[in-house]
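Shown here: the complex without one of its protein chains, the others still in place.
And now, subunit A:
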Amino acid sequence: MAHRKTLAGLVAATILAGSTGVSYAATEIQWWHAFSGRLAELLTEQVEKFNASQSDYVVVASHKGNYSETLNAGIAAFRAGEQPHILQVFEVGTATMMSAKGAIKPVFEVMEETGKPFDPETYLAAVKGYYTTTDGKMLSLPYNSSTPVLYVNRDALTKAGLDPDMDLSTWDKVNEAMDAVKASGSSCPLTTAWQSWVHLENLSAYHNVPFATKENGFAGLDTELSFNGPVQVKHIEAMGQWAKDGKFIYAGRRNEGGARFRAGECAFFTESSAGYAGVKAEADFAFDIRPLPYWAGTEGAPQNTIIGGASLWVMAGHKDEEYAGVAEFLNFLSSADIQASWHQNTGYLPITMAAYEQTKDAGFYKENPGTDIAILQMTGKAPTANSKGLRLGSFDQIRGIIDEELEAVWSGDKTAQAALDNAVARGNQLLRRFEQANR
């Protein structure tokens, strides 16, 4: 009797196991990302939408810390053979990922092998250029891309007796406005986020001068830094003078300046277009988004600005059916609906033309003036060799060096020329080591 009971139980258990097995047959796709807060919520929304839209694949998104930490987690995982399928890597890590030939699976290859429809031409040239080889093959999928713009506190300008709609297209005009703002008693006429990205990398592209030789590193690992030219020196010198005069207030290497601008302390703020959501949510003053200013009289200026942000890299070493899921998910992320709502919610650029058109047709730019500045600024002119982007090894560390040297200028310890010369010399050493490691 007891024997028969056990048998019945076994049969029941087998049936149960069989049925649950069917519902969990979906292939799991691991995605490691660096987002937290509001951005993580929006990302989770995308993942949930994808998971609900089909039953073959389940995307599992995991937060792995900030950009540097996420990249490190991906590298460590690869060394242990535990890498995720998709890794979000910031633009600075692009050269590192590109050189890791056996560790990544280029996006164009994933799409080709799985036969998913994929047309690189639908992506914005200025965005995909950063992640595409010189012969036009897309290596990673642009995900969140932004470009620096000028945020203006209109109330501060009014208080200083200025017309808040005044022309602020050049640094000379911004400087005049800063003088007036300072005279009206402001403690912070100008502050910035991401100084190296805005005031050297984008400055160089925007004025069509090279940041590094060999097409900013696109054409070879034997590239050398060249951001100590006259245009960059002039700009950093001016900023140094503004810092001395109390017109430019340095708040920190990342986006520490944002807190001061959002609190209404600062009149001008150079920051990523993706800072829009935060400013809109917190600012209790009238604000405006303007294109990044340039120096009048520089030949070719304004060219176009370059992107910052991150792209999605597919890691090597997974099964074919998993890559099919990856391809489907990447296509889903690039679809116009997803991109348009991502763009409108975050201030990141839409990565495809279709998403831009859809946003425009929906009247979003009319209702939120200034949100299209970033995209116009990036797509206004066809990118040149100096404004496609940057592809430099050890770039996270080189940015650290640039930050240090710029800080020496802001504190008055060094002249702009000496600081930039030193940054170039120190950065070149790291580029040579990177070249050696990837020979």
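Operating definition for what follows: a contact is a pair of C-beta atoms (placed from the backbone, for glycine too) under 8 Å apart; a residue touches a chain by one contact, two chains touch by 3 or more; residues count from 1.
Note that in this section contacts and distances are computed from a predicted model.
J.: Which one, "Stage 0 sporulation protein KC", "nitrile hydratase", "MoxR-like ATPase" or "sn-glycerol-3-phosphate transport system permease protein UgpA", is the UniProt name for the chain you do not see?
T.: Hidden chain, UniProt protein name: "sn-glycerol-3-phosphate transport system permease protein UgpA".
J.: Would you mind spotting which of A:K173, A:K234, A:R260 or A:K381 touches the chain that isn't drawn?
T.: A:R260
J.: Give the residue, chosen from A:G229, A:G264 or A:G400, that touches the chain omitted from the document.
T.: A:G400
J.: Tell me which of A:A26, A:L42, A:V58 or A:A100 is the one touching the absent chain.
T.: Hidden-chain contact among the options goes to A:A100.
J.: For subunit A, which residues touch the unseen chain?
T.: 68, 72, 75, 78-79, 96, 99-103, 250-253, 256, 259-260, 394, 396-397, 400, 403-405, 407-408, 410-411, 413, 426, 429-430, 433, 436-439
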